[in-house]
Structures are given as C-alpha cells and as structure tokens.
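The other protein chains are all here in position, but one chain of the complex has been omitted.
Chain lettering (A and B) follows the sequence in which the chains are written, and residue indices restart at 1 in each chain.
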Amino acid sequence: MIGKRYPALIAVCLVVAIALFACGCTQPGEKTAQPTTPQGQARESISLSGSTTVLPVAQAAANAYMNTHANAEIMVTGGGSSVGIQAAGEGTAPIGMSSRDLKAEEKARYPDLVSTVIGNDGIAVIVHPSNTVGPLTLEQVKGIYQGKYTNWKELGGPDTTIVLVGRDSASGTREFFHEKVMNKEDFAAGQLEKNSNGAVKQTVAQTPGAIGYVGLGYLDGTVRAVPILVNGTPIEPSVRAVLDRKYPISRPLILVTKGEPAGLAKDFIRFLLSQEGQKILEKEGFVPLGQA
Amino acid sequence: MTLSPRRFAKPGRLIPAGTGETVIRVLLLSCAGLAVITIFFILAFLLRDGYPIFLETGTTDFLFGTEWNPTGYPVAQFGIIPLIAGTLCVTLGAMAIAVPLGISCAICIARLAPPAVRAVVKPAIELLAGIPSVVYGFFGLIVLTDWIRATFGVPSGESWLAGSIILGIMALPTIISVSEDAISCVPREFAEGSLALGATHWQTIARVIVPGALPGISAAVILGMGRAIGETMAVLMVTGNAAIIPSPLWNVLSPVRTLTGTLGIEMGEVAAGTMHYHALFGVAVVLLAITLVVNLAATTIIGRLREQYAPGKMLGRAVPGILRVPRLSPGVREWAQKVLLVAILSLIGLPFAGIAGYCGCAFLFSLAALSWRRVTPRTTQKIAFFLISAATAAVLLILAVILSDILVKGLPALSIEFLTEPPRDLGRSGGIFPAIVGTLYLVAGAIGLALPLGIGAAIYLSEYRTEGRLTKIVRTGTELLNGTPSIVFGLFGFAFLVLFLKFGVSLIAGQITLGLMILPTVIRTTEEALKGVPVSLREGSLALGATQWQTVSRVVIPPAVPGIVTGAILSIGRAAGETAPILFTAVVFSQRFLPDSPFSPVMALPYHLYILATNIPGAGANRYGTAVVLLLLVILFYAVAIGIRTHYQKNTHW
Partner (left out) sequence: MSHDTIIATEGLNLWYGDTRALADVSIQVPDRKVTALIGPSGCGKSTLIRCFNRMNDILPGCRIEGKVIFHGENIYDNGADPVSLRRRIGMVFQKPNPFPKSIYENVAYGPRIHGIRDRRILDSIVEESLRRAALWDEVRDRLSRSATSLSGGQQQRLCIARTLAVEPEVILMDEPCSALDPIATAKVEGLIDELKKQYCVIIVTHNMQQAARVSDYTGFMYLGRLIEFGGTTQIFESPRDELTENYITGRFG
C-alpha cells in the first residue's frame, strides 16, 4: 500500500525537475530586457540590486515612482555593492547600487559601466548615550581607532575602556572612513567588526564604552552623535552641515548602469535626481546633491 | 487437503527482472549521479575563484600568516591564522556546550521521559532548529552579549563565549534529534540482558545503550558540528569579528572572527576580481579543507566503533595506522573519562562566577569523582538522572526564553492587515504578505528538488550498491557540503545560476540554491534511516521472490520513513530560515505584484527580517512580527511532518 506511492512520487518529482531544466534552457531574462514602451500599457519591471546602504532610498523612491506609474514595477534587492556592480555589469539587473566608487578591477572587467551619483551619505561618529565625552577632532578619532587612546578619560570622558566598533573591511563606509579619517593607516586589531549600520548602532547602544560610525539616517535616541571639531568649531553631524560642506565626513551614493541608462531605468534615475526624488533621499536621512 | 487453484503465473524460465526494474535503477542512478555532479561542480567553482590567492600571496603566507588586513596600507595582509583559530575556538566551545547537553537530553527523551512527555519534548526541541539564524543572531546580540558584558564586567560581551553559546544552542536540535533516534534504535534485548544481571537503569544506559548507540551519536555530533562550522549569520552578529587570536589562548571573553563570519561580512561588498575577492574564496576552500579533516577523522572513529561492535556485518575497511585511535588500558581510559567529564561539567560554573566558578566547580566535581567508588550504584543513578534532567530542563528553558522573547515582542505586531498586505514605508508599516508567499514558494521548490534527488541518491547508494568507490565519493562529498557555509551556496548560486545561466535574481535560482544546500542533509539522514532497517527484513522479502525495488519500496522504505522525515524536517527548517543563500539569488526587498513566473524575483521572510533589522531604522515592531510569522510558518511545516512521522512510527514495529 505505502510502497505504491513512491514510484508515483518520484516520477512526479522527476517530471518537475526536467520541466524546470527545460525552462532553464529557453531564453530567460525576457522579463528584465523587455523592449520599453514608456507610454504603453504593458507592465514593465526593472530591478535594482546592490548596496544595502542605498537600498532604503531606492525602495522609498521606487514606491513613490510606482504610485504615479501604475504599470511600472521596480524591485530592489540588497546583497552588497559588489553584487550590484556585478549584476549591472553582467546585465542581470539594469541598475546596480553602490556605496563606493568602482575599483580599478571592476572598471577593467566591465568597461562600459556608467556611474550616476544620486546623493551623499554623511557619517556620524557615535557613542553610548551615557558617554559624556566632548567634541573630538578627526585626529583624535583616528587616534582612538588606531588604539592610541584606550580609555575615555584620556579624552575628557568617563573612566571606561574604549570598545572600537567598525564596519567590515569590504564595506564602502569603512573604506571611506579609512581614507578620510584614518588617512589609510591601519585600524587597531581588536576592533569589533559589523556588516551593517544597524548592527554597529545596536552594539554601540548597548555597550557603555563603545564608539562607532554610521550613516546619518541611523541617528536616534539610543546613541549619541559626537560633534566633530573642525578648526576649533564643534560641528554636529546633520544633513544641513554636510550640505553646507561644514561636516567633514560624507561619501557618495552611486547607481551604475551598463552604458547610458535607457527606458524605465533612465526615467527612474531621472526621478531620483528630481526635486521630489531628492526630498525622499533627505527623508531617509541621506544628503541630497544640493547645488553642486 | 487439496491445493487452491494457482493464482500465479506458471513458472517459466528464470528471466531477469523486467524493464520496470531497470528504469527505476537508472532513475536512482541518475539521482546519485546528479548529486555527485552538483557537489563537484560547487567544489570546482570554489577552487577556480580561490586559487589566485594561493599563487599571489603564497600558500604559506596565506595559511600561516597571522594578520588579516585586506585594506592594509601599503600592503594588504591576507593571513588566515586568526580566522582559523577563531573558527576552531568557537566550534570547540560550542561542542563543549552542545554535546553534553544534547546527549543528556537525548537520553532523557529516549529512555527516561514518559511517552506523553516525550511526544511533546522531541518536537519542541526540533523547533529550535526552525528558528532562523538571523533571529538567533539578534537574540545573541541584544540579550546574550549584554548579559555577558554585565556578568563578567568586560567592556564588550561580543566574544568567543557568546559565539560558542549561540552556536551550541543552534547545534543542539540536530544533536538531540539524531542521537535520540540512535538511542531509541538500540535493541531492547541489550537493555533486558543488562537489567537481568542486576544492573541499575543508569548502568544499563551508560554501559550498554549509549555504547551501542555510539555510531549514531557520533554521526549526530558530526552533523551538529557541521552546522556550527558552517553557520554564518548568527555567529557574525555575536563574536565581534575582530581578526585576532585570543590572548591568552583560553580567554573566552576575547572577540574572535570565524572563517564563515569573514565570508559573511566581507563577501557582499568586496569588488569582484580583486585579490581580496580571491582571498575570500581561499577562505572558503580552507573552510572546506577543515570540514574534510574533521569529517575524515570522525568517519574513521565511527568506522572503528562499528568494526569493534559488529565485525563481519560492516565492511572492515583498512584504516591507515596514523589514524587509528590508540587503545588505552581500561584504567587510563577511566581516568581520562573522569578528567574530561569534570572539565566539561565544570563549564556549568562558568556563567555564574566566571573563572572562579569554573575552578570551584572543577574542585567539587573532582572531589565527587575521587569519592566515586564509595558511592553506591543507586546514588550514582540518582546523581546521573538529576544531571540529565537538569540538562534537559536547561535546554527547554533556553527554548522557552528564545521563543517567549520573540513572541512577546512580535505578537502585538500581528494583524490581518500584517498578514495580507504588501509592505509600505520600507516595511515600517503595512504587511508582509508577498514575503510569506515567497518563502512558501522557495521552500516548496527547494524541498521538491532536494527530497526526490536526495532520497533517490540515498536509496541507490544504500540499497543498490555495495560499499564502493562511488558511495565513498558521494559520502565524502556530502559531508564536505554539509560543512559548507550557506553563504558559499549563495555565491555559487549568484555566479552560476544568476550570472552564468542568466536566470537573473529569480525564484528558480533561489529554489535551486536552497535545494542544493539541504541536499547533503537529506542524503545523509535518509541513508542513516535506511541502514537502520534490519537486513533480515530485506532477506525475508527477497526470499519471497520480490524484486529489489519491490523490497525497497514495500519493506525497507516504510519503516525508514520516520528517519527520512526527521531529515526533511531539519532541512525545511533550515531552508525556511536561511538568509545567506537567497541573499544574492532570489530576493527583492519589496514587491508590488506576486511573482508570475519562476524567473521573477520574490520577497522572503528571513531576508525581510534581515533588512528590517540591519538597514531600516525604526522598524522594531514589524521586525519581531516578521520573526513570529516565520517561526509560525516553520511550526506549521513541522506539525505536518511530525504528524507523518508519528503516523508511521505507530505502524512500525519489528
């Protein structure tokens, strides 16, 4: 009785498997490469893939865009800057998102990639809310991350051991921090490394001695942003301060396309660069392009 | 007496089995072949992208370099010794926690608990396996590391210890579930023989039942260890990921970074084609090599155990002299066991008063061990049963704490709207309907691919082949893949399915990737289950003139169904909760329309949870709501599977 079901089951599964492979052999990818008819009635979809930092902006903009374009579907997926650049380069996603500039290797591999800067990300240095340390110079922040200072009292803060929290070595945020703050010098070895802004914030929020760096969008009551002393003036990190070029740590957000963008992709990027798109960007805690 | 009229065909010439039999044989062979091909495909893929780093930095500098600093200036450092040390430390720690707890718990469920309790506890523990690793990671990050920081008075709780505890908890369900099966399978005659000699229940368990179940228990530990070595998402959230070797070496409070953690945090952002990229694949290759060594050692040990207990039945393979387990004299062995037991038991003291607690416990337990001889077997039994029950209670407590943490924070977020609407405002409001559907699609596809393929391959290997080269290759391959971190599968899916086959980020790419990921588990557990069916049953069927397939399908498979289903349960839980393999292959963050073809991307619960938790500020409630839905979904799968298993178990006696 029981035995009789197995051949049937296996047969069904095999048929399914074969069908799946057959599908695989027909030309896939028509979804992403549909000929575009901007004013047409056909449902059109594109996907954006890449940096998780850019993801919230892209998603928010996509929602707004789709509200006014009933036939468009824009899907956003994460994975990391590298994934986005590869996807755009290989043509599996029309738009790649990146929170860092293209590396030489990537430019060599995909020479026809075009980058479009859509905004900036200001980076705030954060500590635990109970930490009373005053404004820090970039030199001091660098010293902290190099391990020169090991206790907050050396910087006028409470008597607590400093816990370094940073991003992983492949992260665009860290790369930027490494260049702009550390002047490409090495981080201390005991640094705790996190793979997302959220995780950095979470750790700093629950560790009294911690210091970390996150995008402006992540600032809330659970952590305290430390003002940065620039030429003796403490500057609070804010969108305004970055726009006014007073706040020193910010990096670009980039969309990459294979060749000049076209069709829906082109229209969507145009939307992002428009006033409305830039407003969405600002609402998500990023810095709009401004006049520059 | 007259014979009833013949109801069978007249006996003719002795003809070979019919075409049906041949077809089935070929089908099963192709399953096994396909499994082999995919396994080696993945290996080849890893090696292809990994070998440049060995050329560039030199094998020695890569394997034995003590500094990992890929962005170092002016020269990047790719030395993976700290990563290897981190992996070994965290895994060993996890095993030190999970093995005693898990085996105690398995003994308790299999031999001590009344049937009613057993019926509740076993599935409850299997549920632990269904909690997605992201949830473990968050629980670890928010609750556990904070607790370690406060308890031990260290600046940060993100440490080797935290990683070991979380990985230990994650390995527990596998260890418990599989060793419980093994212990339950020890024939009742052994227990009766021992009890009839006046042995106490505990003496019988410790000296006859557990040794008899040792091959199965070892397999459980290996599976658990595979899970621990390959885990990515949870471990990278709690270990701090500082690429340093703990100093001093036994400093469990030092942050560490594992090989998988390195892949997990750096893989997504690293630029393809750079040395850093190749170095990460090199890391994956090293990880595989470690898994291989661990598995080979373990296989050797299991092989020896089986040889020792059942010569003639199992094939005694020649074991190279160097791998032989040295035979200790009983006295030495007894002492070694005692010392080990004391060392492990003393870990109980660690959470309460740190190193002092450990030493205190060690002292107490040593005293106990020394006065052991003066203790009557009955007192020993009491102590042993107390410890075992305590361990089981601890496991259940852990389960309760994690579940209640998720439920308390997540249930308020649940509503009809949450379950039926697409997300709005980046998931901060609205629902998760497309993610539920997407996860169902993904899991169904993965199971639909892996179950027939895996079961077919396992049947072929265990029923149609004698132990030979092919079985050995497949077994080694599956054991390797079992330890491969899920993120490596994700990368493979991305490079091969998404980019090379141009599937794009799509449902089908995700299904295949997940299916491949759970394939080793399915093959392995099915094989174990089939092996558990007595040879006499097969002989009985074959002696009646049944064909091989008739025997397999009607006699061998039905009693093996509970074991196969257990494997499927563990796989479903894993497939539903994994983030890493679908991260690059199948998912989008938000979707307006449900996917309309296998080539559309989908939303998925674990990914939604992951993004909400890491990249969307201010989505707290929905984050836990998503976790609850994911958990409930897994419970649903489990309920069905456990129902099937109980049904078959009731009807299976021999």
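Keep this in mind: contacts are C-beta pairs under 8 Å (C-beta built on N, C-alpha and C of every residue); 3 or more make two chains touch, one makes a residue touch a chain.
As the structure is a computational prediction, the values presented were derived from the model and not from experiment.
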{"item": "Among the chains presented, those that the missing one touches", "value": "B"}
{"item": "Options B:G193, B:P412 or B:G468, residue touching the unrepresented chain", "value": "B:G193"}
{"item": "Residue among B:G212, B:G240, B:G445 or B:P606 that touches the chain left out of view", "value": "B:G212"}
{"item": "Touch residues of chain B, complete complex, unshown partner", "value": "115, 187, 189-201, 203, 207-208, 211-212, 308-313, 330, 373, 377-378"}
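What we mean here is this: only the chains that are shown with their structure count from here on.
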{"item": "Centre distance in Å when chain A and chain B are each reduced to the mean of their C-alpha atoms", "value": "32"}
{"item": "Chain B-facing residues of chain A, complex", "value": "2-4, 6-7, 9-10, 13-14, 16-17, 20, 23-24, 28-29, 31-32, 43, 47, 49, 51-53, 55-56, 59-60, 62-63, 66, 73, 75-83, 85-87, 90-93, 100, 102-103, 105-106, 108-109, 160-163, 168-172, 174-175, 178, 184-186, 189-199, 201-203, 206-210, 217-218, 220, 284-285"}
{"item": "Residues of chain B defined as touching chain A within the complex", "value": "24, 27, 67, 69-73, 141-142, 145-146, 149, 155-158, 236-237, 240-244, 255, 257, 264-274, 276-277, 424-426, 448-449, 451-453, 455-456, 494, 498-499, 501-506, 508, 512, 550, 553-555, 557-558, 561, 583-584, 587-593, 597-601, 607, 611, 613-618"}
